[in-house]
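Working notes for the structure below.
One chain of protein is taken out of this complex; the other chains stay put.
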Amino acid sequence: MELYSPEGLRVDGRRWNELRRFYCRINTHPIVADGSAYVEAGNTKIVCLLNGPHEPTRSQMNTQRGSLDIKLHVSPFSTTERRKSTRNDRRIQELSTILKNTFEQVVILKNYPRTIIEVDVRVLAQDGGLLASCCNAITLALVDAGIALYDYVSAVSAGVFDNQILLDLNRLEEQDLSSVTIGVVGKTKKLSLVLSETRLPQDRLAKVFEVAVNGCHQLKEQMDAQVAKKGREKAITEGLKTNWVP
Amino acid sequence: MTEIISIRKPLNPDADSDVESSDEEMLEASLAPKNNNQSIVTPGELITEDPIWMRGHGTYYLDERTYSSVAGTISKVNKLLSVLPLRGRYQPETGDHVVGRITEVGPKRWKVDIGARQDAVLMLGSVNLPGGVLRRKSESDELQMRNFLKEGDLLNAEVQSIFQDGSASLHTRSLKYGKLRNGYFVKVPSSLIIRQKNHLHELPGSITIIIGVNGYIWISKTLYQKSLSSTTGNNALDSTVSSAGAKGNSYTPGQGSVSITRLEEESSWEIYSDKNEPISVATKDTIARYANCVKALAKCDIGITETRIVAAYEASMVYENAGLLLDEETMRSIGEDVLNRERMRG
């Protein structure tokens, strides 16, 4: 199978700089979580539940700033071939650490001394761009929980096929191409997350980043639109609450 | 819908909302004037470059500009600029009437879950102890703290002060505060509670409700104790109280023989009792119905006030089986009903 046809089409019919269908929702689990979000990028599906900031156990207590705990759960049915991961799966731990490091820079943790924020990310289906989608879901859950952030972090992957840059790789592309995942702070060009596990041609690097940053900005807009939409719905009901005085 | 089980698919109000339509929505949002003057800001959004504003909660300052750190609405009070988040944990303020649950008993203090970011603290010195308000606290009090309040116990209290890190210190030094009995606990988002002068109300059907500012709500049987002097023996009260339930009369002459000197102590130990008064089946039924009404208001995102709870309760009478109020559609129609009544009243 050819990953990029002479006509400029990818295996799933996209152009080189086209994102997959992105669908996101916030406040999907209002009862059990302080913040929650659901993200789909193509066929990758992620649920994120966040609890906190709340009282930590003594060992988690930090008097200067809040603690952030991110747990990644990869469901055994999320891959085409069922695969049950062990509790100490190295890859999963590595991804969790990367996410934790990213969000420790973005959440204004100094506002939350002596508390802990616990994030559970649940992967339901994988079709490429796992780390990026997890990152987007966590951002949305944090926003939903009303936790102070400097800005959104939106993330996407990009790869190189035969000198051609491809944005937002699906699983087939991800398997065969060298790629990088980046997370961008808001509408800036500041990268808060970079992970590349394969060789990237050095001369293409600047261009790959440029394309990916652009993709992140598009995703940020879509995420922001969802948050603002939920916010307007809520503001209307809030209005009902406060405008009326007994 | 049967009375046994109701299953529905997840609501999908915007089934056609894919990438294109969300772009349209954005466009629409930027063109249309905000219909309620409350524009939404989101994290990272520039609020002002004017340095005159003091920066409150929900904002941060970078390169002489003020940005929003949460998704919410802008609030400007005098020169204080803050962003009120759409959702978030309860933020205690001094004077708040709250309901809480003991999570830990420590040296000279209890820790209390009030749904805030951190557990609140209740100092041994901030509670009334048996034996009179004015007596000194002794070492023996420290040793028997669990006899007053223990893990799991519910109480209502007032926020006495706020510590630097935002956590609350509580007190129960008033007859209206203290351990809770004779009822049922319901939790709703604290954002739905409006701070009012009074958070303790008597509702039709001999029910007392405490609408904690923190969203913890206690619905209980009304005891006609508070109108009488607190030093009066409790047995006399029981007989007046139990007039609600026909066979609930708990008057037992044997217990009435308390010597005058012990009377005050006996009665004040009563405030830490774990025993409920007799509660009739009818009262329990009413409590369950009120609880479901509160849940219905919360489901509809309607701010919770005493008046609205009563309105919902009246609207709910159409359903003989109050268990049907759990159904989402029924909850919505109760919510509609409550709002319509308000509009009619103007």
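Going in written order, the chains are labelled A and B, and every chain counts its residues from 1.
Basically, a residue touches a chain if its C-beta (ideal position, glycine included) is under 8 Å from a C-beta of that chain, and two chains touch if they have at least 3 such contacts.
In this text, contacts and distances are computed from a predicted model.
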Name under which UniProt lists the unshown chain, selected from "Ribosomal RNA-processing protein 42", "Trafficking protein particle complex subunit 6B", "CMP/dCMP-type deaminase domain-containing protein" or "Ubiquitin-conjugating enzyme E2 2":
"Ribosomal RNA-processing protein 42"
Touching the hidden chain in the complete assembly: which of A:19, A:47, A:119 or A:182 does that?
A:47
Which one touches the absent chain: B:42, B:169, B:182 or B:214?
B:182
For the chain that's not shown, point to the residue among B:41, B:98, B:279 or B:309 touching it.
B:279
Touching the unshown chain, chain A contributes residues 23, 25, 28-33, 38, 43, 45, 47, 49, 73, 75-82, 84, 87, 120, 122, 124-125
Contact with the hidden chain only, please: which chain B residues?
2-10, 12, 15, 101, 103, 151-154, 179-185, 274-276, 279, 281, 284-285, 288-289, 291-292, 295, 321-323, 325-328
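Following the convention adopted for this analysis, only the chains that are shown with their structure count from here on.
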Centre to centre, by mean C-alpha position, how many angstrom separate chain A and chain B?
35
Complex contact set, residues of chain A against chain B
21-23, 27, 30, 34-35, 52-55, 108, 112-115, 143-152, 185-187, 221-222, 224-232, 234-242, 244, 246
Along chain B, where are the residues that touch chain A in the complex?
18-19, 22-23, 25-26, 29, 34-36, 38, 40, 42-44, 58, 60, 62, 67, 69-73, 85-89, 103, 111, 113, 117-119, 165, 167, 189, 191-192, 194, 300-303, 305, 307, 339, 342
